[in-house]
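Working notes, structure below.
Every protein chain but one is kept in place in this view of the complex.
Order as written gives the chain letters A and B; numbering starts at 1 within each chain.
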Amino acid sequence: MRRRAPLALRLCLGGLIMLSGGATGAEATAASGRAWLEAMAAALRANAYEGVLSYARDDAVTELRLVHGHQGSAIYERLSRLDGAPKEMLRRGDELFLLGQEDEALPPAAVPRVQHPVTNFGDVPETYQVQLGTPVRVGGRRAQHILVDPQDATRFAYQLWLDEETALPLRMTMNYHQGAPVEVVQFRALAVGEEPPEAAFALAGQPVHQHPVAPAQAALAHGSEGVALEALRWRIAWVPPGFQLLAEVADQPVMLRLGDGLATVTVFIDAEVEDEPLAAQHGPTAAVVRHLRHCDGRPHQVTVIGEVPVGSAERIAQSLHCADPPS
Amino acid sequence: MALAALEYPSPEAGADQALLKRALAGDHHAFDLLALKYRPRLKHLVMRTVKSVDDADDVVQDALLRAFRALPSFRGDAQFYTWLCRIAINVAKSHVTHPSRRLMRDAEPETEVPELTQFGPEHDLASEQLQAVIFSALQALPEALRTALTLREFEGLSYEEIGHLMRTPVGTVRSRIFRAREALDAAIAPLLEDNGL
Partner (left out) sequence: MKDEQQREQRLRQALSALVDGEAHELEVSQVLARARGHDDVKARWARYQLVSAALQAGGQARLEQEETPPPPAKASAGPWSFAAAAALTLALTVLLRTTGGESAVPSELAASPATPPAAFALAGAFEAGFQPVALGGRSDADRKGASLLRYGEASAWVSPATVRGATQRHLQTLMRRHAELNMLDSAGALVPAVRLVALADAP
């Protein structure tokens, strides 16, 4: 059964065809690329689909199963690891569950919220250039190749291969700017069709540790007045082009969330731990640990973690400083 | 959940283009090759409706002739085989409900009727024996040949794509697939010998 693409998607692609007829070549290409990405974002939400995908980074490959559907207007989704220790994400409308083994439980923490969604290919910022590649075949399907280029080495580039018929992403990579991939997400099998039954999204039986994650509407969390004030005395002098402060949580540790709509970085500032300093790149995710002194002279550990090249994470860490002028 | 898998374009969909272009330009022999390709499948399709093998042959022949006449109206937006199927199904239904209606081949003399080659009933996809021989021969192939053919027939990859995967030039891919086909052809030839193929 071939599922008709939702109206929004067809309008998007219809607009795409009109655009490529009217605008100049380069403008049309850029506009078309963004239109394709918007169509992809819409398709991922609106369609019901099930698939198996592989996720590769460094030298490890993991296989996952994805089931995506709707109950009424709410999005339901289940993403499960198919190898290694069992782990699952279950989304039921506003509820999110991370299911895993007992010892994977994370202590609940205040969850900072952001105004604009991250990793939103539907709204690629102007600091990236979007280009259409040539249509190719992926997994036996005709796919539109799209390149999202940061134009400098401070951020990663992205490549996507979107199914021409459904606009669903068949393959996505994150690459060094003009360089090798650091991450590949690829559907090995995909089926689009009827809505899965509600039973497909049921919580599994025991033994399972459920870690309900706070729903998206949670308010920005703040600690006491004193802690919040201290958090605000940190300043970051350098961020990659286009990055903004998305959210901050004045807690222990302080968490600052930075991002540009595609990539995000979390800066943890902790006065109570002392790890070894290090700088590492784990596939797409850089991790840098440095130690700085705050305005009051106390040492703090700054841990910068994000989907940026490690050099950018290092630079963010080094640019963190006390807001107060030295006394 | 009963999901319908994506209707992946069959590997041969792109393969029809060269012949289709010439058939659309009026080349009978190009159409004949396409007809030869799809005849067994169309026969299987109409057998669900007409029940008799002889009738199925007649219906398929009729459908192919009609398709040839209707070629100018083929827009090329659907797959050629899908278009053929629709014609064949219609002819089959019509044959069942109105068996006395004249078939194309009995049509008026001025109707252009190309000569379409037909081979014998051994060209039967359902033949388990044929499939067993083919798969046995496939397994016996040297690995490089088997892989190239498998990637082409099962994955529908282009020669260029196969070349990337196998890290060989396209010419080598082409040669390997050809040699694999020759070996399988040699294996099934005895089964089709009676037909003079």
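Definition applied: a contact is a pair of C-beta atoms (placed from the backbone, for glycine too) under 8 Å apart; a residue touches a chain by one contact, two chains touch by 3 or more.
In this text, all values refer to a predicted model and were calculated from it rather than measured experimentally.
Asks: Can you tell me which of B:V46, B:V60, B:A88 or B:L184 touches the chain that was removed from the display?
Replies: B:L184
Asks: Based on the whole complex, identify which of A:V148, A:M172 or A:I316 touches the chain you can't see.
Replies: Of the listed residues, the one touching the omitted chain is A:M172.
Asks: State which residues belonging to subunit A touch the missing partner chain.
Replies: 41, 44-45, 50, 52-67, 75, 77-89, 91, 96, 98-101, 104, 106, 109, 111-114, 117-121, 133-134, 136-140, 145, 153, 161, 169-172, 176-189, 191, 196-197, 199-205, 207-208, 213-214, 216, 246, 255, 257, 264, 266, 268, 273, 275-276, 278-285, 287, 289, 303, 305-306, 309-311
Asks: If the hidden chain were put back, which residues of subunit B would touch it?
Replies: Per the touch rule, subunit B residues meeting the hidden chain are 1-6, 8, 10-12, 14-19, 22, 27, 29-30, 32-33, 36-37, 40-41, 117, 119, 123, 125, 130-131, 134-135, 138, 143, 147, 149-155, 157-161, 164-167, 174-175, 177-178, 181-182, 184-185, 188-189, 192, 197.
The criterion applied here is as follows: only the chains that are shown with their structure count from here on.
Asks: Between subunit A and subunit B, what's the gap in Å when you average each chain's C-alpha atoms?
Replies: From the centre of subunit A to the centre of subunit B is 46 Å.
Asks: Within their complex, state which residues of subunit B touch subunit A.
Replies: Residues 1-9, 11, 155-158, 161.
Asks: Would you tell me which residues of subunit A are touching subunit B in their complex?
Replies: Contacts found on subunit A: 1-3, 50, 67, 137, 140-142, 163, 165-166, 190-197, 200.
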